[in-house]
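Submitted below is the structure of interest, expressed as structure tokens.
A single protein chain has been omitted; all remaining protein chains appear in their positions.
What follows is chain A.
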Amino acid sequence: MANNSGGFNDAFARLHVSDKPIEGRQTTTTTISSPSSASYRDVTQLFRQACQGLDVGQLVKDPNFTLFEAVGALEIMDPKMDSGLLKPGEDDTPSEIYQPVLPEEIIGIMDQLLSSEMSWHDGAALSQTVFTCLYIDNLLSLNPSSLEEAKFNLPPSETHQPGSPAYQLLHLVLRAYCVGLIKCCERVNLQILAEHTYEEEDFVTQTYNVSLLDFITVAEINKLLVSAIEYVDGAAAPWPNNIKMALKARLAFRKLFLTELSRDVKEMVDKRSNWDGCITLLSTIGITRNLGTAVPSVFSIAVQRKLASTVPPRPIVQIPFEEAFTIVSRLCKDAKEILRVLTYSGATNLMTFFLRFTARKPQPSTYVRSLLQTLFFSNHVALGRMQISHILLEDVKELCLPADDLFDPRNELSEMPSDTRFQIHQRMKWFVERAGNSYITLYRTICQNRSRLRRNLCHLIVDWDALQIECEEIDGELQQLIKEEPVLHNDNISYAFSLSSWVYHYKLRQMEWIIFLGFELEVYLPHEFAGMYWYLQYFLRTRLQHLERIRHFVHPGVAVDSPLAATRSKECIASAQDIANAQATVNFTLLEAAALQELCSAMIFLYTALARLGLVKTPPQPYSTDVMRYELRMKPFLTIGCPDVVPFEDFKALVDNPDIETMEMLEMASENTKEGRKHFDLLSKMSATSSHALLCEEGYRLNLREYLRSCIGAGVAIVMLSKAIKTDTVADVEVEIDQRSYHPWFPVPRISSKRRPPLPAVPPTGR
């Protein structure tokens, strides 16, 4: 039996094999004939005979095992599933690694490695990217635990005598670069694992049990990189200056990039980051790009055969260098930009930054979005040095300016449960804890990818709705404690309800974002546009009314007659500046909401008119109806207390407006675009300070310009359509909905005549 296939089976029979999951590197050393080893008995014949006694389709299985689980099994010997399968004639391990001699080849390999690394950043797995490099594999395969051990294990070569430039090139320069790159991957992985992102969707953190030089410090690696730079710079390296410059830039970039990726929040707060340095070195890498010679043979998919992986094999991903260069440049720029949040300049500014930064196209990388979450809140500290309660309360004050007494530091000092101050403090403490959690979650959610943002907002609004109700109760108790004087508002006597007002405002904004993101993510079909804009307009109108109410209560002299007036500490009294700021914030928010509402209204009329003219058609819905679709769209909002979801019949009548003539409808739409444009123009004239865009003025203005473009685009479409109706040429009109050249929340129909070439779109703003 043992000699049926040479020495293999004999040797295998005496192998000690361990069934434990492997820790550390993917290869384990197994020793033959260990005395304690389990022994195996050949049962091939017995087993096969027994199987033949079974009926067709009969299974013998573990009662606890279900075939459902078997769906996830890897099928051995299936080329699509089995990463270990060798093709006929294929060698087991890749043949000897090619050992480059020329510095140009080393530059080429470094640039290929950068492409692999950035493909990983862009969402591919390590097994498809960095790990496919045979030099990386060679370096990691012995599971190095110290820098000395982290070296290439290559057979001696005549062209690489120790000490020769070719030898140094490989064993110092390329080794240092590879070690640095692996450590960069480790830092990135750690950062991404520390925050909330979506595995496989945003990023693959799987390392297949390979340790990414966890035990080697960044300082040691930086030293190695420095010695490599010194060698390249020195007289012993016999290469022309441009080659030296190219190698040096790559090594120096690796060193600085690693340093930046290793910074903790404290260092960033202390302004020690130097992403600009990375950007400068990158430009040198870009210029010297053509000096490199690609060496494709040092990358191989065969490496996947060795990786502990419960997933089928995946192809190599190596994006072109230009693309990788764009990704890494953007990463450095974005990582630098998010440091702006550390110069805190008010809660509203912070929120504007998060919204504008994450809305960018293409979206900032997973690493940067993860880092932004860490900067915002980690280890119970916000922005590296603040308490989250401070930012939260400032956000409330910036919009609603609640009564001064709620924020009096003396409240906290009171220990007598019957004391009003004590009772106020208890309630404010509750608010900070309860709303603080929702507030942090909101910021973190904004950092997720756009589809997840929309989905998660649908859950968040339920929480904010509950929070609103809870806060109304607390507001009621607080108004009694401070003896708040009611104010006449809209013929009703009313109280400020500051905390719940603030919550309601945020809730409404999130509801708007859900629908706006539906447009951005192209969830809705054109025939639904009118209805969805109607809902937006409905939410915006509700928010406008709410803002009017808030404005009514933000005024000097609130709670003058409070029983606490005599003992009030000076620092809590809202200054004239605070009051002016809150009023300015409300006015600005009102203007912004009004502008959006005008544009939404114009879109309702425009898309309804297009539907009437048969230019936007409802596709056949064999398994659906308008009612079902409406229910689906409204699902996130059904449980929300206020505002209500409108019954379908009413909704249909409100959107379709059967009593209004199409021409009249277009005139109204035209009025709306004009009003909207006026509002957006006003907004663009406001300073960054009053727009709360101090941290992201450029992005904010770009966004405004895009709104304006959609406004103008809609205006043009309305004119074209009216003209077609007047000249009775609707039949010749063609409509194409443009999602790309306008604001992603306001796609515009491009209207052209079939007889004439279409009008060009408004030139893009370079987003």
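Here is the rule we use: contacts are C-beta pairs under 8 Å (C-beta built on N, C-alpha and C of every residue); 3 or more make two chains touch, one makes a residue touch a chain; residues count from 1.
Everything that follows uses one rule, which is that contacts and distances are computed from a predicted model.
K.L.:
Name the absent chain by its UniProt protein name; which of "MAGE domain-containing protein", "serine C-palmitoyltransferase", "Mitochondrial import inner membrane translocase subunit Tim8 A" or "Sm domain-containing protein" is it?
P.N.:
UniProt protein name of the non-displayed chain: "Sm domain-containing protein".
K.L.:
With the full complex in mind, choose from A:54, A:219 or A:287 the residue touching the hidden chain.
P.N.:
The missing chain is touched by A:54.
K.L.:
So one chain is hidden, and I want to know which residue out of A:143, A:209 or A:227 touches that hidden chain in the complete assembly.
P.N.:
For the chain that is not drawn, the touching residue is A:209.
K.L.:
Residue by residue, what part of chain A touches the chain that was omitted?
P.N.:
1-3, 5, 7-15, 17-19, 21-22, 26-33, 35-44, 46-62, 65, 67, 69-70, 72-77, 84-86, 92-93, 209, 305-310
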